[in-house]
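Here the complex is missing one protein chain, while the rest keep their positions.
Naming follows writing order (A and B), and every chain is counted from residue 1.
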Amino acid sequence: MLTYIYLIAITAEAMSGALMAGRRNMDIFGVAVIAFVTALGGGTVRDVLLGNFPISWTQHPHYVYITICAGLFTILIAKHMNHLRRLFLVLDALGLIAFTIIGCNVAMKLGYHPTVIIMAGMITGICGGVLRDLLCNRTPVVFSKEIYAGISLLVAVLYLGLETLGIDHDITLIVAFSVGVTLRLCAIYWKWSLPTFSYTSEEWD
Amino acid sequence: MLTYIYLIAITAEAMSGALMAGRRNMDIFGVAVIAFVTALGGGTVRDVLLGNFPISWTQHPHYVYITICAGLFTILIAKHMNHLRRLFLVLDALGLIAFTIIGCNVAMKLGYHPTVIIMAGMITGICGGVLRDLLCNRTPVVFSKEIYAGISLLVAVLYLGLETLGIDHDITLIVAFSVGVTLRLCAIYWKWSLPTFSYTSEEWD
Partner (left out) sequence: MLTYIYLIAITAEAMSGALMAGRRNMDIFGVAVIAFVTALGGGTVRDVLLGNFPISWTQHPHYVYITICAGLFTILIAKHMNHLRRLFLVLDALGLIAFTIIGCNVAMKLGYHPTVIIMAGMITGICGGVLRDLLCNRTPVVFSKEIYAGISLLVAVLYLGLETLGIDHDITLIVAFSVGVTLRLCAIYWKWSLPTFSYTSEEWD
């Protein structure tokens, strides 16, 4: 089940990357790169930081093709994307949870400390979007909008906790997805956000 | 032969990086860093992603000195660079092809899938320029200007194809360089570019 959700997730992430590339008037190569990086960049950063070589997508080249095709397909259906907004947000929420759980699993198998396991989940969940924003030359949106990373953190802690307690794996997955997707959609609907920190002194560097 | 072209290529890339650093009014340390990153960053990203440690330039420190010296030398001759523009574009084109072929070779020796081999060639060819643009705080030019990455892709596919067919290595190199450099110069001269994707809805993130 996780694999299917993962495929849906990388498709949705690739499409979100392609739309951002379109806002920067990139050419189709740029669209393909941003789609690929948005979808698979989080897992790549995780694998590099954990020393988990070979990196996941190098062993599954069809993931590369899926993300590139999804990115290019987005160009064709861009004018209809507004109608798909709600579906898209649900897929994106599913993706965040799937990425987080997969990231935790990878670090767990490598025997890392629980803190690193939780961070690996969050890195997988959010770094794709951070890289997309860096390549599109803007401050990463994940650092200042509705709760996104916070939900990844919560799901990672929940998942690690249930696994440690020895709960049945399928039940753990169902709980993690239910809680995570529900919270994410609530956060979007009611515009939940974390308190922000504004600092204006110009004296510092 | 490939080694000599590689040395010319990193020199040309380092100089292009130094000019960009000059546009941002960086100090000489910044110029040296951007020169180094532009020239050797592509190979570094490739080695990290392929898990190919130790990274190439750590075993060839003279590459580091060449790029830093080329960067600093550029400061001295900056006012004459416009006269050298054509020579420079040819060297840059040679560099793109050399980087691509070297990148393919590295991934091939490590036994990666053909898709990853081609991507390794492209990453080596274009990531130096992408890192340069990130450090100079602008949207990477490779995603929106004349065909650059597309030529790297074509050369990578061509090279991999000829190698797989068992063509003599020297002939393969000559063909790859001839086709690649010719196409790149044509792309600059006639301003060939890929179709772009523009998307303006503000509703999305």
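Just so we're on the same page, a contact is a pair of C-beta atoms (placed from the backbone, for glycine too) under 8 Å apart; a residue touches a chain by one contact, two chains touch by 3 or more.
Every value quoted in this text rests on a predicted model; they were computed, and no experiment measured them.
Chemist: For the chain left off this view, which of B:A12, B:I34 or B:C127 is in contact with it?
Modeler: Once the missing chain is taken into account, the touching residue is B:I34.
Chemist: Among the options B:L19, B:L91, B:I118 or B:I151, which residue touches the chain absent from this view?
Modeler: Touching the chain that is not displayed is residue B:L19.
Chemist: Taking the entire complex into account, which one of A:L7, A:V90 or A:L134 touches the absent chain?
Modeler: From the options A:L7, A:V90 or A:L134, the contact with the absent chain belongs to A:L134.
Chemist: Since one chain has been left out of the picture, which residues of subunit B touch it in the full complex?
Modeler: 16, 18-19, 21-31, 33-34, 44, 48, 53-55, 58-59, 61, 64-65, 75, 78, 81-82, 85, 134-137, 141, 145
Chemist: Contact with the hidden chain only, please: which subunit A residues?
Modeler: 48-51, 112-116, 119, 130, 134, 137-140, 142-145, 149-150, 193-201, 203-205
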